[in-house]
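For this depiction, one protein chain was excluded, whereas all remaining protein chains were kept in their positions.
Labels run A and B following the written order; every chain starts at residue 1.
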Amino acid sequence: MVKSAFIGGALAFSLLSTSALAANLHPETGEKLADEQVFTYRILDEHSSLDPQIVEDVTGSELMRDLFEGLYNQDNDGNLEPGVATHHDLSEDKTVYTFHLRPEARWSDGKPVTAHDFVFAWQRAADPKTASPYAWFVELMSLKNAKKIVAGDMSPSDLGVKALDDHRFEVTLSAPLPYFPLMTTHATTFPSPQWAIEAHGDAWTKPENMVSNGAYVLAEHVPSERSVRVRNANYWNNEETIIEKVVTLVINDENAALTRYLAGELDRTEIPSGQYPSYKKSHPEEAVSFPRLCSYYYWFNHSDSGPEAFNDKRVRQALSFALDRNVITDRIMQGGQFPAYTFTPAVTAGFEVPEVPFGQMSQKERDAKAKDLLAEAGYGAENPLEFTIVYNTSEGHKKIAIAASQMWKQKLGAKVTLENLEWKTFLTRKRAQQFDVSRNGWCGDYNEASTFLDLMHSQSSYNDGKYVNEEVDKLLSEAKTAENPQANYTRIEEIIADEMPIIPIYHYTNVYMLRANLKNWPINNAEQNWYSRNLYKTAE
Amino acid sequence: MSVHLDRSKITEDPGHHTAAGRAAEAVAGRSLYADARARFFANKAAMVSVIVLLAVLAFALFGSVLAVWDNETIDWDLIGVTAEHGAPSLANGHYFGVDELGRDLFARTVQGTTVSLMVGVVGAAIAVIVGTIYGAISGYAGGRIDNLLMRIVDILQAIPYMFVLILLLVVFGRSIAMLFVGIGLISWLDMARIVRGQTLSLKNKEFIEAAKTTGVPGLIIVFRHIVPNLIGITMVYATLLIPNMILAESFISFLGLGVQEPNTSWGALISEGASTLQYGMYWQLGFPLFFFVVTLFSFFFIGDGLRDALDPKER
Partner (left out) sequence: MLFYIIRRLAIALPTLTLLIVFSFLLMHMAPGGPFTAERELPPQVLANIEAKYGLDQPIYMQMLEYIYGLVAHFDFGPSFQYKDRAVNEIIATGFPVTLTYGTLSFIVAVLLGGLLGITAAIHRNSWLDYFAVGLSIGAQVLPNFVMGPILVLIFVLWLNLLPGGGWNGGQWQNLVLPVIALSTSYMASITRLTRSSMLEVLHSDFIRTARAKGLPKRVIIFKHALKPALLPLFSYLGPIFVSMITGSVVIDYYFSTGGIGIAFVNSALNRDYAVMMGVTILMGGLTILFNLLVDLAYAWIDPKIRY
């Protein structure tokens, strides 16, 4: 048996003095705390659900992390820290995990949180009757029998989960998965209260019915307008919580949201593209930008339905070279985004960005090279390259597509048509390879390079451009079991930089207006898994 | 968004004593047209509006001759620094300034004016043609056919049409053609009702009776004798319909379902301008809004003028 190193965590927490809180000072930093500890932030759209096994959107997951607590949490840097589980044991063959749950963990109605609650929740996530859009996550976790249960060929009770007793939760995997514990911070794996669900059915997530085990409970929910959560007195670590109340406001228009931030109604909102520099000047303490685990890129359609010209590597290279990424990051987005010459962002844990040749050139050199390459491929003034860019309706995507089309037109004489599609139409067209070039963004599901590079696998369902390269496939499958996969990742990025199946454009940042007195925002957590209980407001 | 047809102008039934109701009666005699023309020319607001409208039209048609830039070329010196350096300037050829991407707002306003005027005119034309034919046939045929045709109008009128338009654009994708069809097809209903009402009152006039007794077939009577007599009222209605079409298009653009880039329209320009208002790029809203407002004003005044001119009782 291998012991994990989480035991220290809980001890460290209990050592913190509580007397400081009484004096309204922060127990660790000694800062003077504000009297009113209310955190209000803007969300673009209503959360999809408040059921941890069903929720599928980022907004909903943020709420889930406050309302529920899974086996493990993430700290400010994205590392694991104890949640309901204090630590786990792993069997020799690395397929059986035994999680030890803290006995003091309580539901908001006072009932203890037990291993049975996890068994119930995990079985529920896989159950076809629940019809969770995140049922695939259970498969992704490699839980024993998960695939067959989702397919309806086995009963949910056959899932590889077991409560050894109230405080020992045993999980059996179908194959070893090194990052399995990392996945237990995801909302799908949070426990759910069987008694509340059975008593209220689908209505169990209404504020008056909801039972949860996180640092907060749901106090109010006005659909499409606001939701309010207040601290949970029964949370095992309630003493450490400082923020009393968290309010989310649905504001569709980002400009309207910014106005309301400026009017003092919000503590956090996004800064629209292009506006960061001026707010950095006027509100230096509040305008922040930090890297995010996402990559923005254009797919070429490599399949038969794509333009014939794209079968020529030189055409793809020419288009990629002629796209001036600095104009896009510095003149359009202006939010500290990083020009991208590789698919995987530099912020990805354990990933070293390889120095790809075209990333080293100056834009002038790239432009010259692009013209040569396109001429070699046989396209020019008499035989102009013609294609369409599809993108989904959004100011940012529109601006980038317009700029790109103008760069290609002015530098290469290409005739580029723009096609703005609303979201679902866009997705449908992209999946059916009904496009020439399409706009894409990909955010990592977990913090490791394969979450990006897997898209280049010929069998990936997200390989919308239908790019096929056997070497890449081989390198990717080797990386799954390799001790150190970095060499494989470097090689794949080099292949991408040469073959240019996609045009990497930029790596994202989060660009926020964040109240200067709202402290401890986890800007180093690349996945942006934040917990309200870690935040606090200082007196101004 | 207030896309509603302005019924203050016209109601369907001449019995409701509205101006338009009498307009059709007024146009029955030829000399009345001459009178109407004289009255219209005497209406200062309407005449000024006609001149303004001609100026806007000239701007749409010939504005591109004056433009230094075209509507899609990005001025790479100005992209992303619009708030600081993108204001209107004669020196760099951006008479109206540039948008957020450094594209020339003058050229874009010219192009947007063309699109919006086209949407207005074509949309109104579809409504007028379909509505007139439908209404005239319904009114002339009378009886069961009339009843059936009008019940269909009743049914269609109960459909929340902005919703249907959104649905149509979602299903068939955005295109100017779809906008024409969508906006035009929904706005012919009022036209049909008005025309039917007028036709009913024309039907029993002597010249129609005369045509009937000489054995002229029904459809020919409708097209030769009834429709020409409805020109006055359709003109009034059309001038009032055009601004509503333009408003409807701007709403669709606001929803992000309007024309494709690099093409633009007043609605698209205005809604972009409105969103950058708080960042100090006032010209981005100001110029397109000016043309939009001035044109709509003109259409309303001309519509009022035409109605007053065709309706001698009021003055």
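Odds and ends about this structure:
Quick note on the criterion: a residue touches a chain if its C-beta (ideal position, glycine included) is under 8 Å from a C-beta of that chain, and two chains touch if they have at least 3 such contacts.
All values derive from a computational prediction rather than experimental measurement.
When the whole complex is considered, the residue among A:V171, A:I251 or A:A318 that touches the unshown chain is A:I251. In the complete assembly, the contact with the undisplayed chain comes from A:T259, out of A:T172, A:Q194 or A:T259. Which of A:V150, A:I328 or A:M513 touches the hidden chain is settled by the complete complex: it is A:V150.
Contact with the chain not shown here comes from a single listed residue; of A:I54, A:I328 or A:I523, that residue is A:I54.
Where subunit B meets the omitted chain, the residues involved are 1-8, 11, 16-19, 151, 154-155, 157-160, 162-164, 166-168, 170-171, 243, 247, 250-251, 254-255, 267, 270-271, 274-275, 277-278, 285, 289, 292-293, 296-297, 300-301, 313-314. Not every partner is drawn; the one left out touches subunit A at residues 45-51, 54, 56, 128-129, 131-133, 135-136, 139, 150-152, 202-203, 205, 222-226, 249-253, 255-256, 259-260, 262-263, 265, 422-425, 427-429, 431, 461-462.
Just so it is clear, only the chains that are shown with their structure count from here on.
Chain centres here are Cα averages; for subunit A and subunit B they lie 47 Å apart. By the touch rule above, subunit B contacts subunit A in their complex via residues 72-74, 76, 79-81, 83, 100-101, 103, 170, 173-174, 256-257, 260-262, 275, 278-279. Only residues 253, 255, 258-259, 274-275, 278, 327, 330-332, 334, 393, 395, 398-399, 401-403, 405-406, 410, 418-422, 425 of subunit A touch subunit B when the two sit together in their complex.
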